[in-house]
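Attaching a single structure in structure tokens format; questions to follow.
Here the complex is missing a single protein chain, while all its other protein chains stay put.
Chain IDs A, B and C follow the sequence of writing; residue 1 opens each chain.
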Amino acid sequence: MKFFETLLAIDRRIIFLLVAIAVTLPLFSKAILHIEVSPTVKAVYDAVESLPPGSKVLASFDYDPASAPELQPMALSFFRHCFSKDLKVIIIGLWPQGPVQANIALEDIFRDPEIKAKNLKYGEDYVNLGYMAGNEIVIQSMGSDIHTTFPVDYSGNRTSELPLMKGIKNFDNIDFVYNLSAGYPGTMEWVQFAVDRFHAILGAGNTAVQAPGMYPYVQTGQLVGVLGGMKGGAEYEIIAKRPARAVSYMFSQGVSHAVVVFFVIIGNLAFFATRGKKKESQEVGKK
Amino acid sequence: MGVFLFLRKDMSKTRHLFFESKSTFFFLIFVLSLFFLFIPFSARAEETPEIEGETLQETEAPPAPPTDIVAKDTPNDAGNSITITWMKSEDDGAGRNNVMGYEILRSTVVDGEYEFIGNTTVGAQQFMDTDTKDKVEYFYKIKAITQVLSSISLPSRPAMSTQQWFNTDRINTLIAVLTISFAIFYFIRRARGGRKLYVRKIAGLEALNDAVGRATEMGKKVFYVPGIMDMNSMMTIAGITILGKVAQLTAEYETKLEVPTSRSMVMVSCRETVKEAYTNAGRPDAYNDDMIYYLTDDQFGFAAAVDGLFVREKPAAIFLQGHFFAESLILAETGNSINAIQIAGTAAVAQLPFFVAACDYTLIGEEFFAASAYLSEDPKLLGSIKGQDVGKFLFLLAILVGVIFATAGIFDLSKFFVTR
Amino acid sequence: MRREVPLIITGVVGITLIMSFFIPHTPFNRLEMLFTHWYQIVAAFAIVLGILNLLRVNLDKAYKRQKDWFFGLVVVASFLLIVIPGFLFSGGRSFQEPGTPFFQIYFYVYVPLMSTMFALLAFFVASASYRAFRARNKEATMLLLAAFFVMLGRVPIGYYLSSWLPENYQLAAVADWIMDFPQTAGQRAIMIGIALGIVSNSLRVILGLERAYIGGE
Partner (left out) sequence: MSTTLGVWIAAFLTLGIMSFLYKDNPIYKFCEAVFVGVSAGYWFVVESINVFLPRVWDNLAIAVNVLQEQGKIDWFHWSYLLGGILGVLMLLRLVPKIGWISRWPLGVIVGTTAGLWLVNYLVSNAMVQVRHTIIPLYVAGDLNATIGSIIIVVGTFCGLIYFFFSKEHKGAFGGAARIGIWFIMITFGASFGYTVMSRMSLLIARMDFLVGTWLGLIK
């Protein structure tokens, strides 16, 4: 009983230490675990897969480096999927650091020989229109005209002079919208404005925290599907048959999870074990 | 209000309420088995869409032209747009089945030169021209194209784009706004007339006094964090209103209050609020601008600094009321580790679980917005709470009636809630 | 005057913006954007107030040799460390391009600080779940069970633990099921409630019944 009581009042720092160990040690292993693909991830994958070559895809990068561990792998596998299917990608960002993250992802993806062989050209196969302040208002304004919303691209070229942007006026000319979001503005705003007001088709990758909040929208069909966190990224890598960073981190993820679950179980065991005793002593006290 | 009590660190207070040990244990088993019983029985069907093998047969004859071209001003917009509809070519999906798409042509003169303005995929019957000048007549022709040949339809009747003054698609939203607003107005008026309204207890708000009182007894500070968003969030504004009440308490109890903010404008507004509260409490001398200070606009920079403040100042009570994001748990766990009484409130749904787990009391969503009215005890404000309950009742009624109708297959009430 | 004018402004602006939702005609269709831009402009001006306050407090601390005065100096120094290159040596508007001094400080100082602070959540989540997820009563049990299943269902461990079960009883399916149905239902109730709370609170603000943010006479 004494043991359990100590356990209940355990110093948080011991928990911290165990978590750190659980996360770090598996990084040295090369094990790959089985990953189940959830229907919401498959839905996003299928939506991209069903687009004919040459379709225009808008990717909005609404996150900052702090959330990059979760969202960057999704950005990479999404770009790979799009480029290997010859889709045209238009990048924007509602967060100032978003387009920077997109450029980092593009740099990574172009190192892949398969993609490199395609010899993709800026302006024809992909464009980065950069960041625009204004949150959901930007989305709304894109609904009437993308060119006036983004007069110039990330490096200052006139948007109207980019070949890819020639036939694109608003969401009517965009076949699929993909949003990587770590908060506000993010998927909720894309649903409220791009989908509800302009009937865009929207898929999203979210941090694992936000993803549950998006389930109601998936259920209602406002959102095609959603990738939740690093696991969602790993699932996408699996379904696309290109396991990469997210998959390799899954072992750490699993072990650290197990540690938390273990703590929850121990906490409850200790709780039930000490509870009867406390009750007794209380009754004794009453006498 | 036992719901919140299980979260209190001081377990002795909760024990009497829910501590029937066996029943809880059996309940756990019961729910566990329910979870397994309710799991879906049938496998999720793998949907593999069948792709029909398309046979493109090239024929010498051009496709049948599209017919019945109708051009109309796009409704409910700010002009500059005309919507064109047509009946598809007889060779689209039928007949020779060789149509590959349509091109949309436009002119300002019926027999003038038509310019190409856009194209659609095969099977389409609608196109929105979003590049028109208002009050100018346009004529449209639709061209059906195959791989090599094409045929042009007859021109449409003239159409003109205009701006509308009312968006008829949003009439249901207008009704909803008006109904709920009317209910709120009505009860505010009625409350003005002096009728007493019942409002149920909200545990977190009942504890407000205790929290400030405890800080006073211990001779420690009270910290109030109004979220990390600016005045462009209603949650910040609601948080500042609650700050007014807390400041009044700290003024009365002569307890030290500190308000770190993450936005400059919030700092400005909080200063006004706290100053006013101290004046109302008859202690304007105890107020000082330095009680409210700006740290940084950055989410985690702010969290790092506030964490430091928490562990160094060891406040006895911490209020986290406003619009929070991921830093919610960083703040709440650090507050918890220094054994402060913590009362949180937010409508950021994703952060609620962390506040519930790490704080003593949490105002959940609507409770948070009702808090200012509840605390003021001003009948007018309480009336507005009654008004929003009427809104809730109407929604519940709609769900109930709608579900009954839908189940019986009589009528689809959800149509009324379609928003555009 | 000091109180009435701002309250009238609030009311008029609020009602105008509600109306603009229903009126597609110009200028109403542009009001939402215009007012949001105004907010951004005011916020950009207002940040000066915050910065001045921050610098004053920290310089004061250093000047008066209060406790931790040295760290007050660090705040001011690191502020200047990024502001001076940002305004003067990073090519004006392209200050965020990779390679500028501003970007270097951003990348090697700001990003690691931000990411690490965020990563601390991993530890806090663990300690919070250890404390909070105990079957103390029925509500806490619900919380515990939902968290337990979702946590396990989302990682490979859950798969290994339950792979012997029929597919629809495996932990991943259970987690999906919880997320799809009870979770969605609870979330929906909270969302509808929040919407009503916001309508009521906004109306109180527009009507001038709630005016703490404005201050007194």
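Criterion: contacts are C-beta pairs under 8 Å (C-beta built on N, C-alpha and C of every residue); 3 or more make two chains touch, one makes a residue touch a chain.
Computed from a predicted model, the values in this text were never measured in an experiment.
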item	value
Hidden-chain contact residue, picked from the options B:D134, B:D210 or B:D297	B:D297
Residues of chain A in contact with the chain not shown	13, 16, 19-20, 23-24, 27-28, 66-70, 96, 131, 133, 188, 191-192, 196, 207-209, 211-213, 216, 219-220, 222, 228-231, 249, 252-253, 256-257, 260
Residues in chain B touching the chain absent from view	3, 38, 40-42, 172-173, 176-177, 180, 197-200, 202, 231-234, 237, 265, 268-269, 272, 295-298, 300-301, 304-305, 307-308, 311-312, 349-350, 352-354, 356-357, 364-367, 370, 374, 385-386, 388-389, 392, 395-396, 398-400, 402-403, 406-407, 409, 412-414, 416-419
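The working rule: only the chains that are shown with their structure count from here on.
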item	value
Chain pair whose interface holds the most contacting C-beta pairs	B-C
Separation of mean Cα positions, chain C and chain B [Å, integer]	14
Touching two or more other chains - residue numbers and ranges from chain C	36, 114, 117-118, 125, 127, 129, 131, 133, 135-136, 187, 191
Interface hub residues of chain A, defined as touching at least two other chains	12, 39, 66, 212-213, 272
Residue ranges of chain C in contact with chain B within the complex	18, 21-26, 29, 36, 39, 42-43, 46-51, 53-54, 57, 113-114, 117-118, 120-121, 124-125, 127-129, 131-133, 135-143, 145, 149, 167-169, 173-174, 177-178, 187, 190-194, 196-205, 207, 209-210, 212-216
Touch list for chain C against partner chain A, complex	32-33, 36-37, 40, 94, 96, 98, 111, 114-115, 117-118, 122-123, 125-127, 129-131, 133-136, 144, 147-148, 151-152, 154-157, 159-160, 163, 170, 172, 176, 179-180, 183-184, 187-188, 191
Chain A residues within the chain C interface of the complex	10, 12, 15-16, 19-20, 23, 33-36, 38-39, 64-69, 96, 100, 103, 133-135, 137, 140-141, 156, 208, 212-213, 215-216, 219, 228, 231, 250-251, 253-254, 256-261, 263-264, 267-268, 271-272
